[in-house]
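Every protein chain of the complex appears in place save one, which is left out.
Our next item is chain A:
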Amino acid sequence: AAWCVLPSRVLLVLTSQKGIQMYESDGSIMVYWHALDVGEHPPAQAVFARGIAAAGGHFICVGTSSGSVLVFDIPPKGTNVTVSEVLEEHRDAITDIASELGQAPAGAGDVVTADDAGTLCVWSSGEEFTLLSKILAFGCSCSSVKLWQGIVAAGYGNGQIRLYEAASGVLRAEVNAHARWIYALDLAPQTGKV
């Protein structure tokens, strides 16, 4: 679940094994319901939506277990939410999606998506999302990701935190931070502390 803060409104987005729900910020009404297409998945595969982020002023991105990222176009008010695009760059279940929390330098993109294999994709949002860079996995699931000032902070299943330059995908720092799987990362936008 996540609060998606857009300039015009705040929506509460919930993901589950059945689909995606969007509510008004006071929880009063369900604005939109998107059912997940079970047919897309091979049998015995879990079906779910996971990873939520607001981006580009009027988009909400939600990841799915098949690896696709649904981009929803959100109107300033009302229930006329539409699927603007489906990003099909990932081959494994999406684990997390993050949007730029600070000021992105030029060319750095404003959305990053992560998957179970550990692959990261950096995007520039818009009517059509553009893939700016793809950071290949090193054999470990990326469970959590954050984006700040053009830097991608990624937490992995092997306990490592890695920092990459969003624009180029270059690894800038590697921290052997934890002895167990990292479940979540959080970032303070004012100070840049993780």
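As a convention for this text, contacts are C-beta pairs under 8 Å (C-beta built on N, C-alpha and C of every residue); 3 or more make two chains touch, one makes a residue touch a chain; residues count from 1.
The definition used in the following text is that contacts and distances are computed from a predicted model.
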item: Which of "Protein OSCP1", "UDENN FLCN/SMCR8-type domain-containing protein", "Protein MULTIPLE CHLOROPLAST DIVISION SITE 1" or "Sodium/hydrogen exchanger" matches, in UniProt, the chain that is not displayed; value: "Protein OSCP1"
item: Listed residues A:22, A:81 or A:117, member touching the removed chain; value: A:117
item: Contact residue for the chain not shown (choose from A:14, A:101, A:140 or A:185); value: A:140
item: Residues in chain A touching the chain absent from view; value: 43-44, 46, 92-93, 95, 115-117, 139-141, 143, 157-160, 165, 168, 170-181
